[in-house]
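My structure is below; once you've seen it, I'll send some questions.
A single protein chain has been removed from this complex, and every other one stays in its place.
In this document, chain identifiers A, B, C, D, E, F, G, H, I, J and K correspond to the written order of the chains, with residue numbering beginning at 1 in each.
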Amino acid sequence: MAKPIFVLSGPNLNLLGSREPEIYGTTTLDDIHQHLDQQAALSGDSVACYQSNMEGDLVNWIQKAGAEAKGIIINAGAYTHTSIAIADAISSIDIPLIEVHLSNIYQREEYRHHSYISPLAKGVICGFGAKSYYMALEALIADTASFS
Amino acid sequence: MAKPIFVLSGPNLNLLGSREPEIYGTTTLDDIHQHLDQQAALSGDSVACYQSNMEGDLVNWIQKAGAEAKGIIINAGAYTHTSIAIADAISSIDIPLIEVHLSNIYQREEYRHHSYISPLAKGVICGFGAKSYYMALEALIADTASFS
Amino acid sequence: MAKPIFVLSGPNLNLLGSREPEIYGTTTLDDIHQHLDQQAALSGDSVACYQSNMEGDLVNWIQKAGAEAKGIIINAGAYTHTSIAIADAISSIDIPLIEVHLSNIYQREEYRHHSYISPLAKGVICGFGAKSYYMALEALIADTASFS
Amino acid sequence: MAKPIFVLSGPNLNLLGSREPEIYGTTTLDDIHQHLDQQAALSGDSVACYQSNMEGDLVNWIQKAGAEAKGIIINAGAYTHTSIAIADAISSIDIPLIEVHLSNIYQREEYRHHSYISPLAKGVICGFGAKSYYMALEALIADTASFS
Amino acid sequence: MAKPIFVLSGPNLNLLGSREPEIYGTTTLDDIHQHLDQQAALSGDSVACYQSNMEGDLVNWIQKAGAEAKGIIINAGAYTHTSIAIADAISSIDIPLIEVHLSNIYQREEYRHHSYISPLAKGVICGFGAKSYYMALEALIADTASFS
Amino acid sequence: MAKPIFVLSGPNLNLLGSREPEIYGTTTLDDIHQHLDQQAALSGDSVACYQSNMEGDLVNWIQKAGAEAKGIIINAGAYTHTSIAIADAISSIDIPLIEVHLSNIYQREEYRHHSYISPLAKGVICGFGAKSYYMALEALIADTASFS
Amino acid sequence: MAKPIFVLSGPNLNLLGSREPEIYGTTTLDDIHQHLDQQAALSGDSVACYQSNMEGDLVNWIQKAGAEAKGIIINAGAYTHTSIAIADAISSIDIPLIEVHLSNIYQREEYRHHSYISPLAKGVICGFGAKSYYMALEALIADTASFS
Amino acid sequence: MAKPIFVLSGPNLNLLGSREPEIYGTTTLDDIHQHLDQQAALSGDSVACYQSNMEGDLVNWIQKAGAEAKGIIINAGAYTHTSIAIADAISSIDIPLIEVHLSNIYQREEYRHHSYISPLAKGVICGFGAKSYYMALEALIADTASFS
Amino acid sequence: MAKPIFVLSGPNLNLLGSREPEIYGTTTLDDIHQHLDQQAALSGDSVACYQSNMEGDLVNWIQKAGAEAKGIIINAGAYTHTSIAIADAISSIDIPLIEVHLSNIYQREEYRHHSYISPLAKGVICGFGAKSYYMALEALIADTASFS
Amino acid sequence: MAKPIFVLSGPNLNLLGSREPEIYGTTTLDDIHQHLDQQAALSGDSVACYQSNMEGDLVNWIQKAGAEAKGIIINAGAYTHTSIAIADAISSIDIPLIEVHLSNIYQREEYRHHSYISPLAKGVICGFGAKSYYMALEALIADTASFS
Amino acid sequence: MAKPIFVLSGPNLNLLGSREPEIYGTTTLDDIHQHLDQQAALSGDSVACYQSNMEGDLVNWIQKAGAEAKGIIINAGAYTHTSIAIADAISSIDIPLIEVHLSNIYQREEYRHHSYISPLAKGVICGFGAKSYYMALEALIADTASFS
Partner (left out) sequence: MAKPIFVLSGPNLNLLGSREPEIYGTTTLDDIHQHLDQQAALSGDSVACYQSNMEGDLVNWIQKAGAEAKGIIINAGAYTHTSIAIADAISSIDIPLIEVHLSNIYQREEYRHHSYISPLAKGVICGFGAKSYYMALEALIADTASFS
């Protein structure tokens, strides 16, 4: 059976839908996960979605993905800008990874403009809200179709 | 019944009383928690005190406070200076938060002079040892009296 | 009739397909323009594609798009990092704009990590080669469907 | 008779109550001085309150306090961020000093985030409006009770 | 016959009147040119007004002015902050030049605070809207009256 | 009767006419004040001119102007570049202020290129010698004509 | 019985042997732990080896070592460069600590050249692969022989 | 027939001979072009010389040279220091390029000390006036003799 | 009669002898003034000694010295590092000035290492306590002997 | 016969044992050289030890080592932080080199934290006093055993 | 007899031909010196060639050249980037100096992009291997022909 695509979300993304809706909208992370689930099924793919506020959990899941998944979509939230540990985990694996952000991080604080993940990602998509995830999944499925 | 005030302490504050007493004195974090408990009771308020060395625990408690507490007193210790994740959690909630530090952080290393939390706090109190917490509680109770 | 979507490409993108194929692949800009043309037609939309090595041409086309187009996809190439004039043109118009890059600019020189355009864009997509354009068109059509 | 506590306020604080009320409220500096006067009297203490727009006046009063006062509460306003002369005066005296600010200076311009006074203060309190002064007085009286 | 005064305007100033009216007002660049024309005529002077979105056009006109004009009024727009080529053109000529800006550039983004032109200008006027041009013309006519 | 316009000059401007004439010319500050007096009278306006080497005096006069004047022309001299106190005073008042400099400060030392006043001014005029003041007065009278 | 020496390894070191073998070789962390165990036994010492991807776990173990161990060997991985919390834990204990790295961190990214741990360590050893640990153990045993 | 060598000169170099002769001398660009023409003829080579004040023209000519020339001598003038677009054009071609400057750019403003072109050039020659071009031609002919 | 030498001391120097004696010793400023008085008399010279905590007083005295004195010895204290106004006053006069400091300012905080006065002084003497003044007087008398 | 290992020590290390013993202890450099001599002999190896205060001597010995030695242990002292010439010499040779420091350079001045040598070394050992050399020798002998 | 031209080469250039041939080729410094000797002889000139790894030797030779030579060609190697002493020696003499580098220093480490020598040189030539020296000699002979 085909390996799943891991969809990893970092700190505070569990609040999606309630937190700062003027920036992030009212869609919840569960809504996104369900959409991704259905979207993946269309091409016979599957997703495994995780969220945590712990930096170490993200490191663990990335390592696990290296063995069990065929690709990663990651929105590491605030850890995007501070975690070398997550970047190290990514550089230790050999599967494609796409970095997504709901908001356009370049319209926000200066310290959100640098990402430790971007140089290790296949591509970066930001600013499209929940659609950032869906666009990433579509691209990743196309990209990994031949490996499953 | 009135919502409690969350009192959150970050990494290494569990060592209070044993660690570097020339900077922090001999009062333990338990001593502080008991004092806050009694101080809150005087005005019919209550506190819920937590400490963790985990960045993610602090994120979780701040999110929880957003739903269950009427205010937060936080001494995020070293995470004050490095955690955008904690700052994001704070910016996602709508209750007043006061930042405290036992020592005067401006007398210490350069990298302790910047706080990701301060721009999101109602106020900042530092340098009064355990009293920093008590002053914050007094201010927070006065400030939130009408909301309970 | 519906307004077209402007697709603007900046300096050296006319060389696409011949220049540094290890980074950019062998698809030409004409190939991309044709693909976009067909892709737009599927939803009854149209694209108007331009390329120039002149900073001022891009300023002109952005101004023109403000009056005649319903959205812009722009890959400003090197001007992304140096042109305040292009950014000013964008901030003078009221239609959505998506910034795209073929390569993952965060894997390249430090001076390619800053974009004057990103803070003014709805979203940013980079690293997917020619697909970056196609993903942008899909997102823009969805986004502007109700305005045509 | 016990030595007084000096309460020193710097440039533009004489405008308090009229200037930018959305930041500073409508309480005047005289109101604050009267409150401090009454608050001190409760514990048999006294305050001596001064305000000036002149950097040198603040230097003079700090020197004078070194000889005549048992503590200082200072809100040096804009000189907080620019005056090494005031910092030198503080470092030349041996009585406790608490730095206060009405607003949360960390929510304002970058150049207000650095204070020449903080490293020399016993503690720092900011963001509580006029209460910042009152909290400082309470802390200073407790701290200096045994010296009077 | 007296040499004219060149009035040069840079990128996006052709949009004046339509673009960001909350910053720039509704006067068009043509309105300004007509006003300058009439204003110059009062003292028997004349103006030659040009606008371009091309950096090189401004370089060309400055070189031409060196031979044909008795002074320059320039609002180089975004090129003010990025163009060493325009600065070089100015330093190659011997006639007085006044730099103007419609808005107060010091109230805008940090990168608009530096001008390559200012060190080469006789004077700088900014923040008076269209009047910035008129004040410059008045000053330049007075200054060059004896040379015509 | 109409409120006057305050004309404030900072440190060392009392030396005008004797100091570094190759930069500043031989006109004295008194000459300028007389010219402004007569210029104002033409439109039924009046000026009140002050000079001091004391930072605090300028703060005091700006505060006073807030109550008694209809506008301010200020050449804060060296304090332009160092005084947050003066900037705070300006931000506490609601009347228009124009910043002037005799010399083109952008042709001088790097540390003269930043002004704490500029972001708070209606406009900035520099490099026209004594005429900088006169141009400012003309602009301010036109601007405030309807308020007197 | 003698206190053990704690050997602490941070994020991604559990992957040792599989991850980027061209940098780190094929020895696993278990191999290293077994080697250290046998090496310690030769002098009647013992080691207690831990690894975690969680910053807080490392803080906890360092605190625990302060009470139960006679020395620490730490390879904090990516947290070396970002964790003030770990540094604070180290500064709260009184036993010798040696910092080790498998690779020569000075040949890698700029952000790996700074360590929050180094100023608090007795010594630093890097670049010798697994031997970095063994050299540290030898030095630490010699250094603490008299304390057991 | 042998491919020519392109000799490209950037903004303001058309003024050579009239502009700032104390730095650049009285030789015109035409003089230089004629000298290069004759010098090339000696070895059976030819030059094609272009000058423009437009950044985009230089991009175009570099692209054209990639197809039609056997080498490039470029003095990009002010664009040397600001144009990533020109650098991108250079990195897209496979023929040798020598960067020249008339003056010693290291004796001039700080912002002229960095060149986007130098890292892409075979060599750099500056400070020899018109001879900088001639030395470059000699070196380029020797270097490309075998390719014609 | 010969013009006197002005000896100017800035903020907090009035505390000399009481303040931080471990850095500055127990000699008072009066002691220094008397020593200078007698030292000057030996060569038929005279000194006029002033101290103030006001920046503006120092500006005034420097201006006055320009007209009445034959040289200046200045220890501007904290204003050394912050006052462009004092530097401007110095640059407006034509008599020699020697900068002195009691302590070796290069052994103190980083922000004391820069002086706005040094580039305008004939020479700088620091680190010799009260003798710094005496050495300066000796040098200044020798230097100005022929002008009296 | 086997090639020796060069042990090179830089400026002021000849003072070892007398200079700042609180940092460096009382062991002399001769003591260290003798210890290394005996340590090497145990495995049939030999050392050749040199010290100089001259940067150029170290360059010479490194070049010589490239031809005659099988490895280098270097403590370049102050030149560690300033000498590109020494770094160039190291990069010109093909034998392993270990950088050692007696003290933990990360506990000292900021300017001692950067080493031009580290990126070129096999490994770095610091903070173990004379033992830093012995640990390096042991590692180097093990590493080069097969080459002798 | 005509004064010779000094050709000075700095640290590690004695290794030329053996060291990093992929950057520097196989020509030795002796080869270069012989070529220069013969090249100079063609025009009746002579060269005196020196190389040293000692900064002070280069200072001495430059001083000597000031008295005995008619020009200098210098490749100061690593001292180019660190030696103010060499720059001071150059600024103390009055003969023309050309700076050369074998490699294109702008393609190498950032710290090799700044030269203390360039602002004092007549011209700079880099990137042509040994030919950099020969081009410099040709230029220097032409330049100094009239002085011999």
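What to note about this one:
As a working rule, a residue touches a chain if its C-beta (ideal position, glycine included) is under 8 Å from a C-beta of that chain, and two chains touch if they have at least 3 such contacts.
From a predicted model like this one, the values you see are computed outputs, not experimental measurements.
Taking every chain of the complex into account, the chain not shown here touches I, J, K.
Considering K:15, K:40, K:76 or K:89, the position touching the chain not shown turns out to be K:89 (whole complex). In the complete complex, the residue from I:13, I:29, I:93 or I:125 that touches the missing chain is I:125. Taking the complete complex into account, residues 54-56, 59-60, 63, 82-85, 87-89, 91-92 of chain K touch the chain not shown. Residues 104, 106-107, 113-115, 118-119, 121-128, 131-132, 135, 138-139, 142 are the ones on chain I that touch the missing chain. Seen from chain J, the chain kept out of the figure touches residues 10-12, 14-15, 18-20, 52-57, 77-79, 81-82, 111-112.
One rule holds in what follows: only the chains that are shown with their structure count from here on.
Counted as hops between touching chains, the shortest connection from chain D to chain J is 3. Copies chain J and chain K of the same chain sequence form an interface built mainly from non-equivalent positions, shared numbers / all numbers used being under half. Each chain gets one centre point, the mean of its Cα atoms, and the points for chain H and chain I are 56 Å apart. Inter-chain spacing, taken between the CA centroids of chain D and chain K, is 64 Å. A separation of 32 Å divides the Cα centre of chain A from that of chain G.
In chain B, the residues touching two or more other chains are 54-56, 82. Chain pairs that touch, as defined above: A-B, A-C, A-G, B-D, B-G, C-E, C-H, D-F, D-I, E-F, E-H, F-I, G-J, H-K, J-K.
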